[in-house]
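On to chain A.
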Amino acid sequence: MFQVRIHGRGGQGVVTAAEMLALAAFDEGRYAQAFPSFGSERTGAPVVAFCRIDDKPIRVREPIVTPDALIIQDATLLHQVDCFGGLKPEGHILINTGKSLAELGLEEYLAAHPRERVLTLNATEIALRRLGRPLPNVPLLAGFAAMTGLIRLEAVEKAIAERFAGKVAAGNLAAAREAYSRILSSLERAHV
Partner candidate 1 sequence: MFEQIEGSRAVAKAVALCRPEVVCAYPISPQTHIVEALAEMVSSGVLSPCEFINVESEFAALSVAIGASATGARSYTATASQGLLYMAEAVFNAAGLGLPIVMTVANRALGAPINIWNDHSDAMALRDAGWIQLFAEDNQEAVDLHIQAFRLGEELSLPVMVCMDGFILTHAVERVDLPTQAQVDAYLPPYSPRQVLDPAEPVSIGAMVGPEAFMEVKYLAHAKQMEALRLIPQYAEEFRAIFGRPSGGLAHAYRTEEASTIVVAMGSVMGTIKDVIDEMREAGHAIGALGITLFRPFPTAAIVAALRGARRVVVLEKSLAVGLGGILATNVRMALAALPIDVYTVIAGLGGRAITKRSLHALFRRAEKNDLDSLTFLDLDERLVARQLAREKERRKSGPVAENLLRDVGVIAARNY
Partner candidate 2 sequence: MHEQPIKFYQTGTFTVGNRLLPPEQRTVQSRIKRYNSLNSGHRACQGCGEALGARYCVDAAMEAANGRLIAANATGCLEVFSTPYPETSWQLPWIHSLFGNTAAVATGIAAALKVKRAKGERRHIRVIAQGGDGGTTDIGFACLSGMFERNDDVLYICYDNGGYMNTGVQRSSATPPAARTATTPSLEGALGNAFGQGKFLPEIALAHGIPFVATATVADLHDLEAKVRRAMEFHGARYLHVLVPCPLGWGFPSHETIKMARLAKESGIFPVFAAESGEVVASAPIRRKVPVEDYLRPQKRFAHLFSPTLNLAALARLQELADRNIRKYRLLPETL
Partner candidate 3 sequence: MDKPFAITLDPGSSLANRTGSWRTFRPVYVDRLPPCNAACPAGENIQGWLFHAEAGDYEKAWLTLVENNPLPAIMGRVCYHPCEGACNRGQLDESVGINAVERFLGDEANRRGWQFAPPLVSSSGKRVLIVGAGPAGLSCAYHLRRLGHQPVIMEAARHAGGMMRYGIPQYRLPRAVLDAEIARLIDFGIDIITSAKVEDVESTMREGGFSACFLGVGAHLAKRAYIPAGDAARILDALTLLHDVEAGEPPLLGRRVIVYGGGNTALDVARTAKRLGAEESIIVYRRTREKMPAHASEVEEALQEGVAFKWLATIKAADEGEVMIEKMRLDEKGFPQPTGELERLPADAVVLALGQESDLSLLDNVKDIEIINGVIQVDDNKMTGRAGIFAGGDVIGGEKTVTAAIGHGKRAARAIDAWLSGRTYAPPKKPEIATFERLNTWYYSDAPKTVRPTLDLVRRQSTFDEVVGGLTEDNALYEARRCLSCGNCFECDNCYGVCPDNAVIKLGPGQRFRFNYDYCKGCGLCAAECPCGAIVMVAEEI
C-alpha cells in the first residue's frame, strides 16, 4: 500500500488533489481511498488530505500516520505544521515553490534525504500561466506521477478529463504536462 498525504490551505484544491489521485489509480485498475482531514475547511486554513493506493481492497480507516509520500501545496505551511511527521525514511516529498530548499531553510533538515526524493515545483506559477488561476493541485499531481512513477501521466490526464471540462480541463491538462516534464527533468538532474 502506498500512502500519500497532501498539505495545503483551504481553497487550494487539496481534497480534489487527493481524490484525483485516487481516481487516477482507480483508472489504472488499482484500489484507492481518498479522504480529507474532515474539518470546517475555511479558505486559507491549513488542510490535509490523504490518499491510499493498493492492489487489494483497502479496509483501514485510520488517518495516514506514516505516509510514503508528501505533497506540500503551500510552502508557508512548512514552519506552521509538522508536515514531515511520520514520513517514511526516503519518502517522497514534493513541494510547491519557486525557491530552493536552502531558501526554504530545509537544506540542513533534509540533508540526509535522497535528492531524487525531495523535489520542488513552482506549480502555482504553472497554474497561473496555463489556467489563469493559482490552483497548484493538478500540476503537482502530475509532478507527483513523474516523481513516483506510481501512476502514469495518462491516468492523470484521464482524471482531469473526468473531473473538469472545457477551458479548465484544457488549462489543467497543459499544466499537468508541463509539470510532468519539468519533474522528469529535475529527476534527471538529481540523478546526474
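How were these candidates chosen? In short, all candidates are chains of the complex that A comes from, given by their letters.
Everything below uses one rule, namely that a residue touches a chain if its C-beta (ideal position, glycine included) is under 8 Å from a C-beta of that chain, and two chains touch if they have at least 3 such contacts; residues count from 1.
Predicted model, so just to flag it, every value in this text is computed and none were measured.
Novice: My understanding is that every option belongs to the complex but just one is in contact with chain A. Which one, out of 1, 2 or 3?
Specialist: The answer is candidate 1.
Novice: Given the complex with candidate 1, which residues does chain A contribute to the contact?
Specialist: The touching residues are 5, 18-19, 22-23, 25-27, 31-40, 45, 48, 50, 57-65, 85-86.
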